Structure formats: C-alpha cells, structure tokens
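The structure is given below, and queries will be raised subsequently.
One chain of protein is taken out of this complex; the other chains stay put.
Order as written gives the chain letters A and B; numbering starts at 1 within each chain.
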Amino acid sequence: MKTIIIRTASNYMLPLLLVFSVFILLRGHYLPGGGFVGGLIASIAFVLHAFANGLGDTRKLLHFHPGFLMPTGLALAFLSGISPLVFTGEPFMTGLWYPEHLPIVGNLGSALFFDIGVYLVVQGVTLTIIFTISEST
Amino acid sequence: MEILLAIIIGTLYASGIYMILRRSLVKLIIGIILLGNGANLLIFLLGRIAKGAPPIIPEESNVFLDAYSDPLPQALILTAIVISFGLQSFAIVLVKRAHKVVKTDDLDEMNATDEYS
Partner (left out) sequence: MLTAILSGFIFSVFLVFAGKFLKGKLAVLSALVPLALFVYFLSFLPQVAGGEVIRQEISWVPTLGLDLNFALDGLSLLFSLLITGIGFLVFAYTAEYLKEHDYLDRFYGYLGMFMGAMLGLVLSDNLLSMFIFWELTSISSFFLIGFNNTSEASRKSAVLALAITGSGGFLLLAGALLLGNVAGTFNISEMLALSPEIISSEYYIWIVILLFGAAFTKSAQFPFHFWLPGAMKAPTPVSTYLHSATMVKAGIYLLLRFTPVLGGEDIWNTTLISVGGITMFYAAVHTLFRTDLKGVLAYSTISVLGLLVFLIGLGTQYALTAAAVYIVVHALYKATLFLITGIIDHETGTRDVTRLSGLRKVMMPVAVAGFLAALSSAGMPPFVGFIGKDLVYESTLHMGSWSIFLTVLAIATNILVLYAGFVAGIKPFTGKLPNEHKKVHLPGMLMWLPPVILALLGIIIGIFPEIINDSIIAPVVNSVGLEGNEVHLKLWHGFNLVLGLSAITLAVGILLYVIFKPSAKKERGIARLDFIAPLTLITNFGHGFKVFSNWWTRIFQNGFLRNYVSTIILFLVVLVGYSLFSDQNEIPIDLSSFSRMTYYEMIIMGIMFLAILFVVGARSRLTAVVAMGVVGYAICLMFVIYSAPDLAMTQFSIDTLTVILFVLVLSSLPKYLSISDYRMKVVDGVLSISFGILITLISLEVLGEPVNKEISNFYADNAYVLAKGKNVVNVILVDFRGVDTLMEISVLTIAALGVFSLLKLRLRRDDRELKD
C-alpha cells in the first residue's frame, strides 16, 4: 500500500482529518458529533498515516506512546466532573458554564472539557489497540 | 418498514448464535460481532424509529417544535458501539494468544481447565 500517491495524500490528509475531528468534537453539543466520533476520526487519521508511511513514521510524528492519551483523557474528564464540587460546592458532574457566548464553541462549560476527555481516551484506546496489534504481527 | 427491520434483527441474532456454535475460534469472534450488531439494532427499533427527525433542537429555538426521534436509545447504542470495539479487539487478541499457546483452532479441544504455559 505504500504507493507514492497514498503517501503524499496521507501527509495532507492527516492534518485535515485532525482539524476535522476537532471540529466534530467542538460542535458536538449542538450538531451531530462529539468526543466519541471525534476521537474515532482522529485515530482513523493516524491509522491511515501509518498505513501509508509505516508505523515507525507515525510513532515519530506522535512523539509519545498513544497509551498516554488514556490517563490524560480520564483525568481531564474526572477533573471536569469534580470541578463543581471545588468551585461552587454543587454535586459531582453538575454542569458549570462560562456566561459569555464564544464563536464556534458556543457556550464554554465543564461538559466541553468532559467531551475533550472522552475524545482523548477514545483516541488513546483505539491507537493503542491497533498499534499494539500491528506491531506484534 | 419495522417488520423488515425486525426480520433483519432476527437474522443477525440467528447468524450470530450459529457462528458461536461453530468449533472454529475465528467464527466465534464473528458471531459475537454479529450478535452485538443485532442487539444494537434491537434497542434502536424498540425505541421506535422515525424518519427525518434527528434529536437535535433547531437553531432558532430552545425546545423541540416538531416530533423528534428518541435520543435515549441512541445514546445507549453509541456507547455500546464503542464498547463493542473494545470487546472485539480484546477477543481477537485473546484468540490470537490462545491459538499460539494451545496450538489449536478447535474449541472442542480447549475444554480442559489445566494451565497451558
């Protein structure tokens, strides 16, 4: 599969797909999308890159093992969950909202950070599984 | 239309069970995947289906104005789909390991609890 066309294309596809995945993630609260889909799209982007350029290149590109995304995402999701406990003394997982309306993102709130956590975990899980399996064959 | 969907779900279940009952390891995994798909569709169907009414509140309003399809089963299925991916990959790897260690593909030969090392 390492044809020049795919390799060249994947080099442009990777950033495009990643931007697209972030876009899907951010608009999730208002339109179809969200952390799960966003994370999956992002991991497809990396898998595609790995198919075209080989696993080693993708790893180099990533700089770190995708497994680290899992604890990071979990921590982010958990912290966004306990933030109402810390800031306003409300129960676990109560939504907190920034009063101003922001472009693209819409309202900024703890739920968004939770979704980013999901995004990271899903990405970490998928990439860990696929990378591990393809390395061992 | 629901009747066709119900038949497809039945087919998915039947084929899933049939594949699980085979003696081959790989067929076991495929059976599990088919069963998972069937279960997702079953939940989806039983939450009632509707065309052209996604559960998304229109931009100009704060509440639903028209009919909308049920968001709850969708949320359930969404997580189920992602989880089933985790399950599948784990099952695949398990089968790979088992095949490598026990050196058989026949489930009927894997009926002892003794530890293989």
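Assume contacts are C-beta pairs under 8 Å (C-beta built on N, C-alpha and C of every residue); 3 or more make two chains touch, one makes a residue touch a chain.
Keep in mind it's a predicted model, so treat the numbers as computed, not measured.
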Where the unshown chain meets subunit B, residue by residue: 1-28, 30, 33-34, 37-38, 40-42, 44-59, 62-64, 68-72, 74-75, 77-79, 81-90, 92-97, 99, 105-108, 110-113
Residues of subunit A (touch criterion as defined above) contacting the omitted chain: 24, 28-37, 40-41, 43-44, 47, 67, 70-71, 73-74, 77-78, 81, 92-93, 95, 97, 106-107, 109, 111, 114-115, 117-118, 121-122, 124-126, 128-130, 132-137
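Just so we're on the same page, only the chains that are shown with their structure count from here on.
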Rounded Å distance between subunit A and subunit B, as computed from the means of their C-alpha atoms: 24
Touch list for subunit A against partner subunit B, complex: 30-32, 36, 40, 122, 125-126, 129, 133
Contact set on subunit B toward subunit A in their complex: 54, 56, 59, 78-79, 82, 85-86, 89, 92-93
